[in-house]
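For this depiction, one protein chain was excluded, whereas all remaining protein chains were kept in their positions.
Here is chain A:
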Amino acid sequence: MHEFSVADAVLERALETAADHGTAIIEELTIELGTATHVNPDQLTFCLETIADGTPAADATVTIDPVEPHARCDCGWDGEPPTLDVSGAVAPNLRCPDCGERLELVRGKECRLSSITVPDADSSAGNGDDPMRIDETGD
């Protein structure tokens, strides 16, 4: 039952991002959730909806995108490992299909806020149908 603390951290990040953009309402939260974790998507959704009460995300739709494991091996193998052949089958098979050594997961263990959807800040202010897009510039 750590979905509550996970939800709390996700919501905090979403509210920060919304505040940075000067919006008072979050309509949707999208979360990428690795399937090689013990975070339960239904419980996470329930916890988020519960603790969002009274915040700008109170009525937000929570969307959870499952992320399947992706692994790499020192031998160069790179791909989605098969599911472990045990009852329940909730874990990846971490034996490299090529060399037999242990794989390391590079995806599948995340719980990442990937986007929030907010109302248009000011649809009459002149940019029309050409939404302003700011790509990261790096430094």
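As a convention for this text, contacts are C-beta pairs under 8 Å (C-beta built on N, C-alpha and C of every residue); 3 or more make two chains touch, one makes a residue touch a chain; residues count from 1.
The rule is short, and it goes like this: contacts and distances are computed from a predicted model.
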| query | Which of the following names does UniProt give to the chain that is not shown: "Hydrogenase nickel incorporation protein HypB", "Carbon-monoxide dehydrogenase small subunit", "Multidrug ABC transporter permease" or "ATP-binding cassette domain-containing protein"? | reply | "Hydrogenase nickel incorporation protein HypB"
| From the list A:L15, A:I51 or A:A91, which touches the chain that is not on show? | A:A91
| request: Since one chain isn't shown, list which residues of chain A touch it in the complete complex. | output: 1-2, 5-6, 9-10, 13, 17, 20-23, 25, 27-28, 34, 36-39, 70, 72, 84-88, 90-91, 93-95, 100-102, 104, 106-107, 109-123, 125-127, 131-139
